[in-house]
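Here you go, one structure.
Heads up, one of the protein chains got dropped from this complex, but the rest are sitting where they should.
Right after this comes chain A.
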Amino acid sequence: MTANAVLRAAGLRKEYGRGAALVRAVDGVDLDVAAGEAVAIVGASGCGKSTLLHLLGGLERASGGELSMAGERFDTMSETRLARLRRNAIGFVFQGFHLVDELTAAENVELPALLAGVSPRAARRRAADLLERVGLADRSRHLPSALSGGQRQRVAVARALVNRPLVVLADEPTGNLDSTATTDVLRLFDGLRRNGHTLVIVTHDSRIAATSDRLITMRDGAFVDETRLGGGARRLGSLAGLGG
């Protein structure tokens, strides 16, 4: 157990069905994520990675176990308090980007800030800063349909950061991208890690896993292996070359 864990799961379970049809999607997972740590969770399709991420983000209710964020337990929170937690403490990056089609890049990025009650002017400023950081300042007025896959995912990353969350949860962030776009996103996540953002990334992609501080392998809903990595940035350099 890490003393300064931002995100903590203990004995986390998620079950679907009953009796013979019972499926344990997440089966007794213990996880501590320290502030500024980047954790990559890898595993085969259907092993429960995405379900775990949804549980960690409060998007799904656990069947058992405990979850806490910055020391505050949230698995028993009401939907409203969970929403507040997601708004202020968690940033999501989805495989399918999940941008709002009818909003521009800047409007997509500022949306969580507006939901959190930030003034429109401040929200727009934050969006502009973040789009600049992800290299899309010149695309801020573009609709998602006018952006490439990699650009959309960078907008999604900017959106995840707009409320300055304690932790960013990314579900297969490179799953829908070609290799060039994947390299861009890899660099972006590496930059986030180096800037002290706390990241939990579920991925198939060994290159993105290699940029993390810790690599956890999942099988049949449980953690089966855990490896501490170091020098993600150095490895990224060589991986980026491969990605090109």
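The working rule: contacts are C-beta pairs under 8 Å (C-beta built on N, C-alpha and C of every residue); 3 or more make two chains touch, one makes a residue touch a chain; residues count from 1.
Operating definition for what follows: contacts and distances are computed from a predicted model.
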item	value
Identity of the absent chain, which is to be given by its UniProt protein name, from "FtsX-like permease family protein", "HypC/HybG/HupF family hydrogenase formation chaperone", "Pyridine nucleotide-disulfide oxidoreductase" or "Gas vesicle protein"	"FtsX-like permease family protein"
Residue among A:His54, A:Arg126 or A:Arg187 touching the omitted chain	A:His54
For chain A, the residues touching the chain missing from this view	50-51, 54, 57, 59-60, 79-80, 83-84, 86-88, 92, 94, 96, 98, 100-104, 107, 110-112, 114-117, 120, 123-124, 143, 145, 159, 163
